[in-house]
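One protein chain omitted, others in place.
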Amino acid sequence: MLDNFQILVAAPVFNVQLLLNGVLVGAVFALAAYGLALVWGVTNVKNLAQGDFVMLGGYLGYELAKHGIHPLVTVIPVAVLMYAFGWIVYKLVISRVIQRELFTSLLATFGLAIVMQQSMNLIFGPEVRTAESGFNTRELFDGLVTVTDIRMISFVLCGVLALVLVLFMKRSRMGQAIRATAQDARAARVMGVDTERVYAFTFSLNAAICGVAGVLISMIWVLQPFYGIAYSVRAFVIVTAAGLGNLPGVIVMALGLGAIEQYSGFVLGAQFQQATVVGLLVLVLVWRRLLLQRHRQALQ
Amino acid sequence: MQQSFQGNAVARALVFGAALGVATLAGTSAYAKVEGDKIILGSAISITGKYSQEGKNARDGYDLAVKMVNDQGGVTVGGKAYKLEVKYYDDESTPARTAQLLERLINQDGIKYVLGPYSSGTTKAAAPVTEKYKIPMVEAEGASRSLFTQGYRYMFAALSTSEQYLSSAIDLAAEVAEKNGKKAGDVKVAMAFENDPFSLDVRAGVLDQMKKYGMKAVIDDKLPRDLSDMTATMTKIKALKPDMLVVSGHTKGATTATRQLNEMNIAVPLVAFTHCESADLVEKFKKGAEDILCPTQWAETLSYKDPVFGTAIQYNTLFLKTYKDYETVPYQAAQGSAAVLIWADAFKRAQSFDTEKLRDTLAATDLDTFYGHIKFGPAGNNISKPMVLRQIQDGKYNVVAPSKWASHKLVYPRAAK
Partner (left out) sequence: MTKNSLILHCAILVSGIVAPLLFPGLVFQFAMLWIMILFALTWDVLGGQMGYNSLGNILFFGFGMYICAITQIGMFYDVGKYTAAFGAIKVDFTDQQYYLGLALGLVFAALASVVVAAVLSWVLFGLRGPYFAIGTLGAALAAAELTGSWNYVGGGGGISMPVFPGEPGARSLFFYSLCMLLTIVCYLFLRWLYQTRFGMALNAIRDDEDKAEAMGLHTNRYKMMAWSISAFFLGIVGGLFGNMTGFIEPMEVAYPTLTFGIFMVAMTLLGGKGTLWGPIIGAVLFHVLKEVTWTYLLGWQYVALGLLIIVNVVYFQQGIMGWMQEKWPERFGLVVDRAPGGAAPEDAQ
């Protein structure tokens, strides 16, 4: 562990490698986390199946890519398909738990996660799958640092998507309705917003965003039916730490989380890479609790 | 909600539920060890969960051998021909379920002859149960060495134990180093092993062999169960430049390592992974999979044969013809078939259905199969079959070590892909 640390000090160039790998993949986490925050803020449903949406998107892209479409191009059909899937899930399950006790929606989405994982396992098989972008790798610092083009492209794509979403929320009618509903659903209803439609749209949009994230993950990392939970946990860590409605916060946290994972994988060993995320989840929650406590004391 | 208890409604529901349950559970105990002209073997195998692919391989292997044995007249015991049949339960790839299902097979279904589950963990849970009931088990998919240090008398394994998987790769590294005028002790090894019973055992075998040569492990990472990224480990490899990389993490380990090794343009002269075949490395990465070393329990090119399947190549052809969804025959299937052959052989030689007698007969097994020679040591492991090391060359798996079985020369060093 100390040896690994010494490598980083003696050859700082490897820090660049870790940071690059972490930050570039962190952009994909940011997508999933943004979707979670969106649904959470608007419908107050905490979607525990978030990571499974990511995986499903990846698998859909993988299957489409088998028919000769370049994996990167599949983001468009996958987004459409996932939007439809999200809409169906919303109508069947989410719409019925939205007004209920919070644990109900949590457990319903947990059930959904189980159904999705197991169905994917039966349909696509338990083996890890990867989609090959076929792009090159760039070398920096005499080959000591490498970056794959697909990571760069996906990073840019995430950025563009985030920009589009921000503009959409600010400018479009639907975006405004979504923001109004998030602020005060009752008031929005009074003002004539069809909140039911807003909910359905938000949830489906989230599914589409997750789908895009899944396709990118399939080209950067791997797909496996049961890996969804890791992305759910990541999304929760990011959103709880950044807070709702804080897009810059979500982005910074996501990129930071990507880098933290790389560092813990490097210094502590690969086994701790994801364990760190789970540990962070508990820490972030405790940290929030302490904030809350201080808040309560201030009230007294 | 404070409620005073009122029995009626609850009582009815409970009694109904219990009656239903008992009736249905009791109804299932129709099986016995031998039924009419059928000998029924039992197995809890992974149909769902993380090992469902390997579980399917094993099951297909069992089924193919059962079919072949039956097609060739079955097993003759005491002048009467019996057909084999296997009763399966799904262990969901978790040892927590295995013990329950074994109890169920033995107690409820009256099974007296057991075929093993897939994976070392589940076999570790199965062995104490079969041992307790003195039911012989022939297993072909649990390779962990620690299975054979517990003094189990009723467990027999067709395969080589897991510490042999990659230890021949270490021998190879030493050989290559000496050929190139270096000392074997100077070889730097990078290791990444999944944190599960099987891979930890492979690791123990590797460490043991390394100690023999005085080699040093420069990286010793453990891989998590849900591995999807190894770039941190790869960065370490880049920094420390080891002479050899060994990875064991089922199919996810082989897939992730291959991809990221290539993505990061890392050249390690010798690279050895377990589970290359089931990870479909060649199909997934084409050129990127070249020159990777893969240990295997069995290869169709080896010169083994038996009267049921013929040669290893004939088994290969038959298997691919029977099961269309395979590109190559996984060794998990081959050893599954071998386990059934061992049972058939034991029944023939024992001429009895008595479990004690069968156990003793099994212990004295000395059998040639398409999978290799089968002869059990005192601990129940197969001591007469070697593991071989294959290298992916031009998209083909060619045996390169140990030299007795080698059909091709080792390509060395492996360049960055």
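Letters are used for the chains, namely A and B, taken in the order the chains are written, and counting of residues starts over at 1 for each.
We adopt the following convention: a residue touches a chain if its C-beta (ideal position, glycine included) is under 8 Å from a C-beta of that chain, and two chains touch if they have at least 3 such contacts.
Just so you know, these numbers come straight off a predicted model, no measurement behind them.
Enquirer: Which chains here would be touched by the one that got left out?
Expert: The chain that is not shown touches these displayed chains: A, B.
Enquirer: Return the single residue from A:102, A:140 or A:187 that touches the missing chain.
Expert: Selected residue, touching the omitted chain: A:102.
Enquirer: Could you tell which one of B:72, B:150 or B:403 touches the chain left off the display?
Expert: Hidden-chain contact among the options goes to B:150.
Enquirer: Which residue from B:195, B:265, B:352 or B:398 sits in contact with the chain not drawn here?
Expert: B:195
Enquirer: For review purposes, identify every residue of subunit A that touches the missing chain, sorted by number.
Expert: Spelled out for subunit A, the touching residues are 44, 46, 48, 93, 96-97, 99-104, 106-108, 110-119, 122, 233, 236, 240, 271-272, 274-275, 278-279, 281-282, 285-286, 288-290, 292-293.
Enquirer: When the complex is taken as a whole, what residues of subunit B touch the one chain not shown?
Expert: 1-11, 13-15, 17-18, 20-22, 24-26, 29, 47-48, 52, 89-90, 92-96, 98-100, 103-104, 107-108, 121, 124-125, 127-129, 131-133, 145-146, 149-151, 163, 194-197, 199-201, 203-205, 207-208, 222, 224-225
Everything below uses one rule, namely that only the chains that are shown with their structure count from here on.
Enquirer: How many angstrom between the C-alpha centroids of subunit B and subunit A?
Expert: Centre separation, subunit A to subunit B: 36 Å.
Enquirer: Going by the contact rule set out above, which residues of subunit B touch subunit A in the complex?
Expert: Of all residues in subunit B, those touching subunit A are 48-53, 192, 195, 220-224, 226-233, 235-236, 238-240, 251-252, 255-256, 259, 263-265, 278-280, 284-285.
Enquirer: Considering the complex alone, what residue numbers of subunit A touch subunit B?
Expert: 4, 7, 11, 14, 17-18, 21, 25, 118, 121-122, 125-128, 130, 132, 137, 139, 143-144, 146, 148, 221-222, 224, 226-227, 229-230, 261-266, 269-271, 273-275
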